[in-house]
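See below for the structure under consideration.
In this view, the complex is presented without one of its protein chains, the others remaining in place.
First chain written, first letter: the chains are A, B and C, and each begins at residue 1.
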Amino acid sequence: MRREIPTFIAFFVGVICIIQFFIPHWPFGTMVDTFSDWFIILQSFAIWLGVLNLMKVSLERSLSKKKTHDRWYGFVVVLSFLLIAVIGMFFSGGREFQVPGSRFDYLYVNVYTPLSSTMFAILAFFVASASYRAFRARSWEATLLLAAAFLVMLGRAPVGDMLTQWAPEGAHMSDIANWIMTYPQVAGQRAIMIGIALGVASASLRLILGLERSYLGGD
Amino acid sequence: MAEPRPSFLTRMMRIDRRVIFVFIGVALIFPLFFSISQRIQVSPEVAMLTAAFEKVPDGALVLYSLDYDPPSAPELQPMAVTAFKLGLKKKFRMVIIGLWPQGPQQADQALQSALRDEQFKDLKLTYGLDYVNLGFQSGNEAVIQKMGSDIPTTFPRDYAGTPVAELPIMKGIKNLGNFDFMVNISAGYPGTREWVQFGVDRFGLKMISGSTAVQTTEVSPYVGRQLLGLMGGMRGAAEFEQLSGFPGRAMKFMVGQSVAHVIVILFIIIGNVAYFATRGRKE
Amino acid sequence: MWMDSPNWVTFGTWVAALLTLGIMSFLYKDNKVYKFCEAVFIGISAGYWFVSYFWQTLLPRLGDPLVAGAKSFFSGSPIWGSLVLFIPLGLGVMMLLRLIPKTGWLSRWPLAFVVGYTAGLRLITFLQSNAMTQLQNSVQPVVRYDAAGGFLAWESFNILLVTVGTFAGLFYFFFSKEHKGAFGRVARLGTWFLMITFGAAFGYTVMGRMSLLIGRLDFLLADWLKVIG
Partner (left out) sequence: MLSGLACGLLLACTALAQDMPTGTGSPDTAAIAAPVIAQVPPPGPATGVTATDAPNDDGEALIVSWTASPDDGAGLRNVSSYRILRAEAGRPSGAPFDTVGLATAGNTQFIDGTTNPGRDYIYVVAALAMAPTPGGAPVEVSVQSDPSQPVHSRAQWFHTGRLNSLFAVLIVGGAILYFIARARSGKSLFIRKIGGLEAVDEAVGRATEMGRKIFYVPGTQDMDEVQTLAGITILGRVAKVAAEYEADLEVPVARSLVMVTCREVVKEAFLNAGRPDAFNEEKIYYLTDDQFGYAAGIDGLVMRDKPATMFYMGAFYAESLILAETGNSIGAIQIAGTAMPAQLPFFVAACDYTLIGEELFAASAYLSKEPKLLGSLKGQDVGKGIILLTILLGILLTSIGAITLKTSELDKLGWYNIGQWFDVQ
């Protein structure tokens, strides 16, 4: 029973989701709307689980007998969490917690935003180091990767057009870059997308029909 | 004994990534100190966009939907600022919303910095009459759908909690059909694609869009019939600033961006030259 | 408002600037400051989503309707709408039973629900938006004419190129056939197109990524150090 009932639930919910797509009539559409509501509710339950786990792991790390030098960072995690959670739950005007000027918003603007923006921003460095390392003409395939990247990058920078001013109209670097993006690039993209569609369809079908239920674990 | 020092070319093949980081960092920081700006060739999409702006009559009712968050702000904020400057210049009545929770905040900042422009020093803007910020609503494309039929019930209160019925600018605004023009600046979902599918296709909005560079390829097919213009990434923003006569952050940022971009290209060249040179030697 | 006071604004900017530098220090090497910022980031972001989920989802979608249902129950009005909510509530509780080893297996019910919902919705949307739309985009005459009926050789070549590329790419994705002989050669051509696609897409995004960093640098130099205008 530990696997049969879940398998049936997945089947039932999956089939309803497919049916509502073809039958506009009540009740299928309403059912799927309800399901999506439930899914979001489940997510908001799940985060409790995640946070409890995070607290447990962090505290264990900090309180462990092993005297590692970075054990105190566990406390930092817990305290940061408690700081924003307590402020957001009790001291930021309840449901208006996100309104500019609230204490929660202050933390959001001055702590959360710089951290996430900076993490995103270091991509600028990583994209550079990855380009330098990966775009080498080691093999024919690697050469194609390099050539496409190189031409498109040149075409996107003003310097590309400056270097190709001698070329006739329509054959400047930016035109070449555009050509690569609109034709060969699209061809590869299409093959990938069609492949993905079939992969998703097949995986979904296996999940709905219970042919693949490793996600449920053992008995 | 120490190993023999690797040759210059071998070292060029294995440059420590931190060296590259330094070059990129310097390239991006340095131009920020100067007010040099390069003239850029304007793409047809941005030219269309600026022309579409110009065509909107002064005093028109314009919807601004800012659908992005701080991480995407470097590319998109300059667009928003310039779009607000044009709005102020043309005395648009501006209604601001966001489909992303942080959008309305970004809009507020953008409008404030637009107002700091020399041209608008003496401008007295009245909240609730000249512009309003209706804030964020969750629901993604469903919000657009709902705005198509009834805006006051979709946004019952503004950003600051004032009922919309008390705001003079909202008098007579029933749905999306009431707007003469719309500016959308977006970093992904929900954003330009949804506005086109639900706002333009179903309710006939006249709309222009500013997108992140990454998203531009996805939305560029809409330009023409569904979008009256499109600006993509920092470059699009800089072109827009140049055309609209409000040189700003993007034109300044563009220089650093181009330089850093060229540095990446140079490193790729160095790596390959070294690779080929050393390979030849071994043979 | 309290946070408009200059001291709070300055304090906030300093915190933001130091955190920015702390994360960037990782680029040189892992260090104590980064570890601290990382720990703050994990805690703050987990808390951010925790609070957001509570106020924006749990309360309006579950708490409020249940309270409303309880009120109508006592006033004798119909309560079917809120009775249904006991299902997600139950599933949510089963999820939390994970914490008790003996009842952990009950969390499979909500999991199965999520999996079924995902699979059902994605099955169709992917077939539609990926397969059918791409198929439709691929169906185009490879012989191109201009408005006056004149043959366009270059355009025709381009469409032919996309077609060949799409076909070859799809050949690469065939799993049940060995990539040998003529089939293998076409599949190999497919990988060439895939490589061009990846290279071009990578090259296209490099510039956009640079702008993200400009934003942070601008913050440090203009808002924090105030050395540029």
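We take it that a residue touches a chain if its C-beta (ideal position, glycine included) is under 8 Å from a C-beta of that chain, and two chains touch if they have at least 3 such contacts.
What you see is a predicted model; the values in this text were computed from it and never measured.
The missing chain, though absent from the display, is touched by one residue of A:Leu59, A:Ala137, A:Val159 or A:Ile196; that residue is A:Ile196.
Although one chain is not drawn, the whole complex shows that of A:Leu107, A:Ile176 or A:Leu207 it is A:Leu207 that touches it.
Mapped onto subunit C, the interface with the missing chain covers residues 23, 26, 29-30, 34-35, 37-38, 41-42, 44-46, 48-49, 95, 98, 107-108, 111, 114-115, 117-119, 121-124, 126-129, 131-133, 135-145, 149, 152, 155, 163, 166-167, 170, 173-179, 194, 197-199, 201-202, 205. Residue positions on subunit A in contact with the hidden chain: 18, 21-26, 29-30, 39, 42-43, 46-51, 53-54, 57, 70, 115-116, 119-120, 122-123, 126-127, 129-131, 133-135, 145, 189, 192-196, 198-207, 209, 211-212, 214-218, in rising order. For subunit B, the list of residues touching the undisplayed chain reads 17, 71, 148-150, 171-172, 174-175, 177-178, 202, 204, 214.
Convention: only the chains that are shown with their structure count from here on.
Should one ask which of B-C and A-C has more C-beta pairs in contact, the pair is A-C.
Mean C-alpha positions place subunit B and subunit C at a centre distance of 20 Å. The geometric centre of subunit A is 3 Å away from that of subunit C, both derived from CA atoms. In subunit A, the residues that touch at least two other chains are 98, 113, 116-117, 120-121, 124-125, 127-128, 131, 135, 146, 149-150, 153, 156-157, 181. Contacts with at least two other chains are made by residues 27, 204-207, 210, 212-213, 215-216 of subunit C.
Contacts from subunit A toward subunit B in the complex involve residues 96, 98-100, 113, 116-117, 120-121, 124-125, 127-129, 131-133, 135-138, 146, 149-150, 153-154, 156-159, 161, 181.
On the side of subunit C, the complex with subunit A involves touching residues 1, 3-4, 8, 12-13, 15-17, 19-20, 23-24, 26-27, 32, 35-55, 57-59, 61-62, 84, 87-89, 91-93, 95-96, 98-99, 105, 108-124, 126-127, 129-131, 134-135, 137-138, 158, 161-170, 172-173, 190-207, 209-210, 212-213, 215-216, 219. The touching residues of subunit C, counted against subunit B in their complex, run 27-28, 56, 204-208, 210-218, 221, 227-228.
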